[in-house]
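First the structure, which I've put down as structure tokens, then a few questions once you've had a look.
All protein chains of the complex are present and in place, except for one that has been dropped.
In order of appearance the chains are A and B, and numbering begins at 1 in each one.
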Amino acid sequence: MIRKVRPHITQNEDLIFERSSPGKIGYQLPALDVPAVDPKAALGSDNVRDEIADFPEVSEVEVIRHFTRLSTWNYAIDLGMYPLGSCTMKYNPRVNELVARLDGMAWAHPYQPEELSQGSMEVVAQLEQALLEITGLDAVTLQPAAGAHGELTGILLVRALLESRGNPRKRILVPDSAHGTNPATAMMAGYTVGNIKSNAKGLMDVEQLARIVDEDVAAVMVTNPSTLGVFEENIVQCAEILHAKGAMLYMDGANMNALVGLARPGDFGVDVMHINLHKTFSTPHGGGGPGGGPVAVTKALEPFLPTPRLAKKGADWTWNYDLPQSIGRVRAFYGNFGVLVRALAYIMAHGGPGLRNATIDALLNANYIRYKLAPYFDLPYDSPNMHEVVFSDQRQAKKGVRTGDMAKRLIDYGFHPYTVSFPTIVHGALMIEPTETESKMELDLFIDAMISIAKEVDDEPELLKNAPHLTRTKRVDETGAARRPVLRWNPK
Amino acid sequence: MTYPDNLRYTKEHEWTLVEGDAATIGITDHAQKELGDIVFVDLPKVGAKIEQGKTFGSVESVKAVSDVYSPISGEVLEVNELLASAPEKLNEDPHGAAWLIKVRMTAPEQIKNLLSAQEYQDYVGAES
Partner (left out) sequence: MRYLPKSDSERQEMLAACGFTRSEELFQQLPKDAVLDRPLNIAAGVSEYEIIDFFREQSARNANGYASFLGAGVYNHYRPVMADVVVSRGEFLTSYTPYQAEISQGTLTAIFEFQTMICQLTGMDVANASMYDGSTAVPEAAMMAVRITGRSKVLVSRTVHPEYREVLSTYARYQGMPVAEFGYVAGTGQVDLEDLGAKLDDDTAAVIVQSPNFFGIVDQVAEAARLAHQSGALLVLVFAEAVALGILEPSHEADIVAGELQSFAISPSYGGPYAGIIATHEKYVRQIPGRLVGQTVDMDGNRAYCLTLSTREQHIRREKATSNICTNQALIALMATVFLEVYGKQGLRELALQNLSKAHYLASKVKPHFTGPFFNEFVVSGNVEKVNQELLAKKIIGGYPLAKHYPELKDTMLVCATEMTKRESMDILAEALS
């Protein structure tokens, strides 16, 4: 008996191109108040296109039905818990959406005069201030558009500082439990990548670190808490080892939701880090973006931050472009401003004490799941966890059921799957992050679902192999999609 | 699975068939099983130089990429066009129709370093 969901009817819907018929329209422009120009005369006939073949022609009614129908095929936080480890899928407050759409915010042109942009700049200033307090670092840029973009910015900053000291060095070290973006970033910044093996606790091995950090190492990129959800207990020592060798500690802030108000990276030795506004600070994921990836740094790295930076000119805010040591721009304009608005609104809603309470609730939720599910699933690392918990499918694998199968079955119970097979240091990982915005009732439903699935593995493992069974779309053929890619619609 | 005696093998799971100074190279049945459903095969161009022990291409499943290492050094004579349109052949006939490349060997003595069918069988048995 599944308590959370039962199937309901969803509408079928063709692609918009298949709904199209010549002559239908969904728009009306105002009457032109100037003479119409012949495009061929204005642009040259070679430069003017014919009508766009097969482009949609539909009415407004069809557009709203189209997207409403499609929307019902999605799972979403607004429907229920999203236990995706490492993704911090928390509630996205709606007031944030409202304030980002206020005319003065939404219609601000990035090149409008500074005296007519003071409101936007104040928002940037207040968010910068709050993020510095939260990270315990000295300076911050809000320009990067997402986490990986922040990583690139951060490593470029490291490189610029080391270069200014005479040697950019050669290598970035990354723990084997790291996100895939970390090594990809290091390469983009012109570094080679070395691996740090995790110790028996799944944490960075301090002795190994001391052994392998030499004058060629520019930085270590570490996620803290690690992707196991465990706080790097020797992080202060690790930072000391690095600093003694002139190397830097980069922190991937993907798991910052475990730390806000409890511990500050700047206080435990981090030199540079990025923050994911679309994780910790509640800006909506939107099916994969936009995000925001501010980068906070120590004093030593500040001169290299991307241009421009916000500064005071008398009582007013101004953009300072006079930054001779800057790494340059990483994005046009000032970053994903609309995302910054939402993040600040979130911080204001919680306030300082409230942010800490949110963090504690995130820890409580993860621990509650851990204690409730530990009898049913193998816990490969038993260090105390923070905001997420990682089980393995070791017990279920004996019955031929893997983490991916259980994840798909979870869909039938009305939940989005947890993160599957990551971190890779855990064989067959189930990585679960509830966030603070789940009620006890929702957590209990999740726990019941997981226990029920564990029982199904014993009783009828075949049930899990082809799950989900209750969705309108069944397991999709990803192999076929990759073998013969069809990446656009074509008329028959 | 029995591995054909006329092929030589590497610990990285490639096989080689020597005919005169030419060699055909592929990946083993063990390799294709480990990868699962193969969706794409990336191979060098004809004329490319390859070196023993160095990667010359890759084989992809939906969620994994595996480099292919050359068992011998040489120059690429021919690339198996079949795999561009039908990568699944690599799952079906890895030791036959789904060979990867043919090369002219520049150091035929390297063959001696490769494993025999029995040695490979033992190695794979030990690995799994």
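Going forward, contacts are C-beta pairs under 8 Å (C-beta built on N, C-alpha and C of every residue); 3 or more make two chains touch, one makes a residue touch a chain.
A quick note: this is a predicted structure, and the numbers were derived from the prediction, not measured.
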Touch with the omitted chain, as defined above, among A:Ala210, A:Leu323, A:Ala349 or A:Ala397: A:Ala349
Full-complex contact with the absent chain, from B:Glu60, B:Glu75 or B:Glu119: B:Glu60
Where the missing chain touches chain B, by residue: 39-40, 42, 60-65
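As a working rule, only the chains that are shown with their structure count from here on.
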Chain A and chain B: spacing of chain centres that average the CA atoms, whole Å: 39
Of all residues in chain A, those that touch chain B in their complex: 478-479, 482-483
Complex interface listing, chain B residues touching chain A: 37, 39-40, 60-62, 87-88
